[in-house]
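Just dropping this structure here.
Yeah, one chain of the complex is gone here, protein chain that is, but the others are all in their spots.
Chain naming follows the written order as A, B and C, and within any one chain the residues start at number 1.
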Amino acid sequence: MTETSVSSRVDPAADERLHQELERTWHERTGFWGWLTSVDHKSIGKRYIVTAFAFFILGGLNAALMRAQLARPENTLVGPDLYNQLFSVHGTTMMFLFAVPMMTAMGIYFVPLMVGARNIAYPRLNAYGYYVYLIGGILLYAGLFTNTGPEAGWFNYVPLAGPEFSPGKRSDVYAQTVTFTEIAAIIGAVEIIVTIFKHRAPGMSLGRMPLFVWAQLVTAFMILFAMPWVATASLMLAMDRLIATHFFNPAEGGDTLLWQHLFWFFGHPEVYIIFVPALGMVSQIVSAATRREIFGYPVMVLALVMTGFLGFGLWVHHMFATGVPQLGQSFFTAASMMIAIPSGVQIFCWIATIWAARPRFTVPFLFVLGFVVLFIIGGFTGVMIASVSYDQQVHDTYFIVAHLHYVLLGGAVTPLFGAFYFWFPKITGRMLSEALGRCHFALFFLGVNLTFFPMHQLGLEGMTRRVYTYLAETGWGDLNLLATIGAATIALSVALFLVNVARSLAAGEVSGDNPWDGETLDWGTSSPPPSYNFLHIPVVQGRSALWSRTPDKPVVTGLRTDMHEVLVTTLMDARPDSRHLHPRSTVMPLLAALATGVTFITLIFTPWGLPVGGALMTAAFVAWAWPDRESYEEQRLQESS
Amino acid sequence: MRTTVLRVCLVATALSACEREERRFNPPPAAIPATAQRVTQLQPGPPVKEVLVPSPATVRSPYEENAYGVAQGKTLYNQFNCAGCHSQGGGGMGPPLMDAEWLYGSEPQNVFETIVQGRPNGMPAFGNKIVSDQVWQIVSYVRSMSGLLRKDVAPGRSDDMYVRSQEQATHKAKPVVAGQP
Amino acid sequence: MSTANVDVSSLPTTTFSHRSLAWWGTLGFMVVEGTTLFIAVVAYFYLSRNYQTWPPEHIVQPSLLWPTVQVVLLLASLVPTVLADRAAYRIDLVKLRQWLFVTLVFELASVAVRWQEFLSLNVRWDTNAYGSSAWTLVGFHTTLLLADVIETAVLIALLFSKRRLDRHYSDATDVTFYWYFLVATWIPIYVIVYLGPRFM
Partner (left out) sequence: MTFAIAAFQAQGAHSVHDPVSRQALRIHQLGEAMYVTAAVVFVLVVAALLWSALRRHRMPADQQRSNRSISTAVLLATAATTVVLFVFLILDLSVGRAITTNPGKGAIQIRVTGHQWWWEVQYRDSLPQNWATTANEIHVPVGRPVVLELRSADVIHSLWPPNLNGKRDLIPGDENSLWFQADSPGVYRAQCAEFCGHQHAKMSLLIVAEAPESFSAWLSRQRDTALTPTDSVARRGQEVFLGSTCVMCHAIAGTPAGSRIGPDLTHLASRRTIAAGTLPNTRGNLAGWIINPQAIKPGVRMPPNRLGSDDLQALLTYLETLE
């Protein structure tokens, strides 16, 4: 154990005994069955991260095919039908299967560690959420490979996605993929909120929470209020297609703009749902690189919360071209511009933190620098398109493609790569190579700019989005070729990252508990963390949990070690309040997820999916709720102690 | 053994999905048209001398399991004003198409002949006015109106006024060949 | 500054209301479901702007008899629910079983009446957008209703079984908490869907 460890008084023998006991209690079975029944947030979080990254690669391959098609004018590599599926699946993958789940996954893995909990709240629901998400992802790609991939974009506008203009089951695959991922996201959000509210280590009052945890909290609340909109919209679409409701049929009183309002009321917060956790990651990386608390903590928290609120006031700026009334537009312009302020404040605070310290130029920090540069570009184009008049020119052109990729790749994926380098040692116990990491960063940064910077100009020269080809006479060929070369560079950089990961897993340098000298509790336990997370739940004494620990290192005592007993604390001050028993590993979440999967996939084809699937789900959840003998005995024992 | 069956089922499912979803833009040319006897003097547009008809008995209907083709057929059904006589399947001047009764047979080939050659008492001959590929699309759509197509292939509602329940919810009724019109 | 170790071994294991984890989860899903119902209401009003009259011409007003019966039924169901709730807080097993069972009877009655309520809309879901949005709004609530019926039934079974635990008292208050939510959301839906068209 290193100096920063949260462990208590030095008594190695007692600690070893405690370790043995806790390990016996919290350790889960290994192997395939163990994998299927796991309820450990680290195990679920890890597979969430790996799965989401796999979808990032798949989505990237879609993009690579699209870029190959667009490299030259009038190219015939990919026809319009496949191209439409590719860009639809690309967007759907990146938003629903990569970005949101990845950010949730980082929360699932690190929030319990950062707040000093033994596991996430509702561990079984956590496993269920993962499986549902996985089913959704498999559905989308099964769709693509059987020529049933969504074809009307990730935004899936009706009537193009409606029953008349999208025959077959392609849009239904979209609708149910969305349903699955929304269920998973909402579940993840509820768990993260409750973990943050009720499972914080004693002493970690709200004002002492790490900024990453704040970011996750804001994100989770945004998910709670945003995701139901798209879930409802996709449900309406599925009903229009399956049982002939008329939500989007103008001839019977329906409205095509209803879809757009519902979709973007989710769709814009979605961007911040992806971006806000990335801000939290940047704060942790900067704080470790400078060995400083982030300058202006209260302002940072306020900025995150304000971003969360403002994120809901912008949806109509995606609809300026539909001709909504002028007055309303001005409101959305003002809101869209205002949201730049909290982002600006955070950048200034980071700079202030860095200014007064001497940062170590590690790979995570390089990614942070890259993030600021890319994000400012994306942010500025964002402010430009908040202007109604300017947006009416560049809306739905490659200018927007450039903007959104600067914001999402620059604002979210770049910090995410930084976070991978930063936390990889915590998850695996091994360092990633700094040399390969620097190459990865350089290639990635170059690739992003090479791919997306020219697209601004393409948009202004008239190239619209979602075109499978363009005529030679447009003169867009050269810039498009440049963008394709850039895309290849990005692909190369990601390949390099994979090599780096593989190399480190096989023979990386052993990292130790706290290689970056981080401030948060996750660095206070071993790398990788033990099954029970913390030998002793620490009592938190300051904002930087590890840096502020006094030499006597106070901890929580009196929690049972023979069962999954965890501590519940109060909402504001994190005073110890009660003891709670977490469930042991079980296969029930998997069964319930399969029942859910059967229900919604059957609903693509027949309304009978509802009663049949409903019965299956009821059976699964009743079995879930009913305690088996073992867990009953255990619970009774805990209640009597 | 069981895995083989399972694998066959999986492949079959996948293939049927592929077939259902394919957007066939450039169909291979059908069999060489043979000249057939026309059975009516009615036709859209000004009179022409002869009607060219592919011999349908030898051609498999290409859109029976293709949702896109059926949807195209539905669009064409409305655009070419089939609804003018047959309404949305309920019939009017022409016989209803959503019931189980077929005057000239319910097989795709029969319907194809009906459209191309025309029929006595009012059905015009669309022979060389609609390319055979589009005729096949209309054929499949017409059959979907009485539930003769798989439900996952038959169309859902259109963005039109509500007149009848959607084709994909139509139960299959065993076709009967009715007597003389 | 130095802090002493914190001994938590004497803390309770069964807690109620905002001290309990399950309560927060229930609240979280209420927020999600409440938002969903709100969206359905937004869609209902948004679509109503496409019509001169609401309900659209040639569509009969929704009938009021069964929906009103439902409102009365739901309000009446609050009595056993509150009593069950109190019994749970007092850890009074006999009373809890008793009143929870009465609550379940009310819930089942409410599901039965719900069937009539769909018919009372006097429009099909596939007739027009009015029908679609009204059916969806009532349908959403029905899904939640069915979920709560199952939850109540399972809990009652647990309370009668050998697997009964102290924490089930807390769970019982979550079930009643959820039932309050369902009653509270039904009133506005009743006003909007059944009474609303008479005033719009």
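The definition used in the following text is that a contact is a pair of C-beta atoms (placed from the backbone, for glycine too) under 8 Å apart; a residue touches a chain by one contact, two chains touch by 3 or more.
Everything numeric in this text was worked out from a predicted model, so none of it was measured.
**Student:** Taking the whole complex into account, name the chains on display that the unshown chain touches.
**Tutor:** The chain that is not shown touches these displayed chains: A, B.
**Student:** Looking at B:66, B:88 or B:134, which makes contact with the chain not pictured?
**Tutor:** Once the missing chain is taken into account, the touching residue is B:134.
**Student:** I'm checking contacts with the chain that's been left out. Which of A:39, A:125 or A:152 qualifies?
**Tutor:** Checking each option in A:39, A:125 or A:152, the one touching the absent chain turns out to be A:152.
**Student:** Under the stated touch rule, tell me which residues of chain B contact the chain that is not displayed.
**Tutor:** 23, 25-26, 29, 44-46, 48, 79-80, 128-131, 133-134, 159
**Student:** Under the stated touch rule, tell me which residues of chain A contact the chain that is not displayed.
**Tutor:** 79-81, 84, 152-153, 157, 159-160, 165, 250-251, 254-257, 292-293, 295-296, 299, 321-323, 326, 329-330, 333-334, 337-338, 340-341, 344-345, 347-349, 351-352, 354-359, 361, 369, 372-373, 376-377, 380-381, 383-384, 386-397, 460-462, 464-475, 477
Note that only the chains that are shown with their structure count from here on.
**Student:** What's the distance between the Cα centroids of chain A and chain B, rounded to whole Å?
**Tutor:** Their C-alpha centroids are separated by 48 Å.
**Student:** So what's the Cα centroid distance for chain A and chain C, whole Å?
**Tutor:** Averaging C-alpha atoms per chain gives centres 31 Å apart.
**Student:** Got the chain C residues that touch at least 2 other chains?
**Tutor:** If we look for residues of chain C contacting two or more partner chains, we find 126-128.
**Student:** What parts of chain B, by residue number, touch at least two of the other chains?
**Tutor:** In chain B, the residues touching two or more other chains are 157, 162, 165-166.
**Student:** Within the complex, which stretch of chain C touches chain B?
**Tutor:** Touch list, chain C to chain B: 126-128.
**Student:** In the complex formed with chain C, which residues of chain B make contact?
**Tutor:** Residue positions touching the partner: 157, 162, 165-166.
**Student:** Give every residue of chain C touching chain A within the complex, in rising order.
**Tutor:** For this pair, the touching residues of chain C are 1-15, 18-21, 24-25, 28-29, 31-32, 35-36, 39-40, 43, 46-47, 50-51, 56, 125-133, 135-136, 146, 150, 154, 158, 163, 165-167.
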